[in-house]
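Apart from one protein chain that is not included, each protein chain of the complex appears where it belongs.
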Amino acid sequence: MNELFGSSRVARGLVSSMAWLCYIFLVVPSLIVIPISFGNPGQIEFPPRQFSLELYRQFFTDAAWWGSTVQSLIVACLTTLATLVLAVPAAYALARSRLPGRGGLQGLFMMPMLVPVIVLGLGLYLQYSNWGLLDTTAGLVLAHVMLTTPYIMVSVMSGLQHSDVALETVASIMGASRLRIFFRVVLPQLKISIAVGALFAFLMSLDEVVVAYFLTGTDTMTLPVKMYSSIRWELTPVLAAVSTLLTVLSLMIALGIIAMQGKTEASK
Amino acid sequence: MAQSSSASDLSPWTALLLLAPLTAVMLLILIYPLGLTVWTSLYNGRFSFDAYVELASSTLFLRVLRNTFEIAIGGTLVSLLFGYPVALHLAAQPPRKRTAYLIMVMLPFWTSILVKSFALVAVFGNQGLINQFLGFVSGGTLNVPMMFNRVGVILGMINFLLPFMILSILGSLLALDRRLILAAETMGAGPLRIFWKITLPLSLPGVLAGVLINVTLSIGMYITPALLGGRQDMMVANLVDFYTRQTLDWTAASATAVALLILSGLLVALLGKVRGSAGLAGAGA
Partner (left out) sequence: MTASSTPAMVELQGVAKRYGEVNALHRVDLSIAKGEFVTLLGPSGSGKTTLLNLIAGMITPSSGRIVIDGRDATTLPTNRRGLGMVFQNYALMPHMTVFENIAFPLEVRRLSKAEIKRKVGEALELIQLGHVANRKPRELSGGQQQRISLARCIVYNPALILMDEPLGALDKKLREQMQLEIKRLHAELGITMLYVTHDQDEALTMSDRIVLMNGGRIEQQGTPDTLYFRPETVFSAEFIGSSNLIPGTVEIGADGAYALNTALGRFAAPAPERAIKAGERAVLLVRPENMALADAATPASVAGHIEDSILLGGVVRHFVRCADGSSLIIQELNQPGRSGAHRGEAVRAAWQPQHGRLLPPAPAG
């Protein structure tokens, strides 16, 4: 089967054992938190020697954990909505106009992806401390809007590239206004790209830690920041329950994205 | 067909109207803070390059810079060493099976870096799975410290870097014409010779891109060294945080951040040269 390194049994054995070592190394950290989370509430233990839901009880009843989770969900939802409202029309304008300097604007919108987050974290920290935006939900959401814009941009721009311009032309000839064309013709075609971009942005915001670490305080602490300080200072077993919940949510979102991307490919 | 269907084109004013809000947000929340950082590094009561001069002569900064390069390059090399066989293994699978394996490869990509860090401590820590096993086998005498030191950082790093390396190499392996290998084999070439003469050279573009992506990603790494490294493993990003929060020296923090920005900008530009602007995704992590 394998022509890439000839049909030697030794070579094949070596390659596949190294590969399997990596698969295990890649998968185990994401999954091992699940059994730990149902185990001993007193210490982090694997394999677990008892079954208990105590860690989940602790998570849901501890105001610090539960509060930061709710805060993260709120920030992620607001970020996703705001980024969609700002980025979808902008992507549409980039794709359907001949403004000079479009390339520059596109570069500006993609730039957060290319700058080390720590640099953005520091810059925003300096800026927000002058502007009184530190430890505010609005400030964090704004920062996350900036961070998630490239991902929604990429998704929507590729959706626009695959959508049929003739449909917009024909709608225009039939007398439809720009606004009606956008809502009745363009948006329905972008449904999936927008959903994929939105899920990605949601997950990015939910998992984002560096910028949130710089910008939040006790009032606005998000779940990743809480996890970060917990891993750093106390390493409590509750982390296993939090990690399990977060991983399950991430995987559901990932599956959602993959399923939807599959759908767009099937319909082409 | 309409070659130039400008009926679907927006008027310049409409386009500007749609672009203005996002542009404003990006100028305010991206360009302004970056500019402010540069400004802070240069202006402290008066305009000077003092912060950079101090940085260049600071033993702390130089040590952190060396750490950063050592860890980034070390992590990248380990990631290449293990990533290449994985890519080979994936390339050899029939498509359906490959998809299944790829899900395993992509799993860390979707998992929160904090979850992974926590789990790595649970696996490789002093009371972790591996040391429990070693202790059991050796009767309690053997305990290998693998966390909160250089090994820990590299482990965390490659867990994050491997998917990028693997996908990059896999891309060029899948593009490789397999008949070349078949031909070499019928001419009597052994597996090693085939690998050195055909597979490896033809996959080098993927390797190069993978290496550059890995170095770019790891150079700005903050969470992994903070959580899995020891005091000696501070990287540039951690130094920025250190100056900001511990010593409250915003000028030094800004100068360090600008140095990191320039370094990472150069790498991104190099990467862009190697493989176009695609595949830069996530380079800021």
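Chains here go by letter, A and B, matching the order in which they are written, and residues are numbered from 1 within each.
Keep this in mind: a residue touches a chain if its C-beta (ideal position, glycine included) is under 8 Å from a C-beta of that chain, and two chains touch if they have at least 3 such contacts.
Since we're looking at a predicted model, the values are computed, not measured.
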| item | value |
| --- | --- |
| Option from A:Cys77, A:Ala176 or A:Ala195 whose C-beta touches the chain left out | A:Ala176 |
| Residue touching the undisplayed chain, where the options are A:Ile74, A:Leu167 or A:Ala195 | A:Leu167 |
| Those residues of chain A which, in the complete complex, touch the missing chain | 164, 166-167, 169-178, 180, 184-185, 188-189, 191 |
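Criterion: only the chains that are shown with their structure count from here on.
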| item | value |
| --- | --- |
| Centroid spacing, where centroids are CA-atom means, of chain A and chain B in whole angstrom | 17 |
| Footprint of chain A on chain B - complex, ascending | 1-2, 5-12, 14-16, 18-19, 21-23, 25-27, 29-34, 36-37, 40, 82-83, 85-86, 88-92, 94, 101, 104-108, 110-123, 127, 129, 158-159, 162-163, 166, 173, 176, 178, 181-182, 185, 189-192, 194-195, 199, 219-220, 222-223, 226-227, 236-237, 240-241, 244, 250, 253-254, 257-258, 260-261, 264-265, 268, 280-285 |
| Parts of chain A lying in touch with chain B, wherever the complex brings them together | 1-8, 10-11, 14-16, 18-19, 21-23, 25-33, 36, 43-44, 46, 86-87, 89-90, 92-94, 96-99, 105, 108-109, 111-127, 142-143, 145-146, 149, 154, 165-166, 168-169, 172-173, 178, 203, 207, 209-210, 214, 224, 227-228, 231-232, 235, 239-240, 243, 246-247, 250-251, 253-254 |
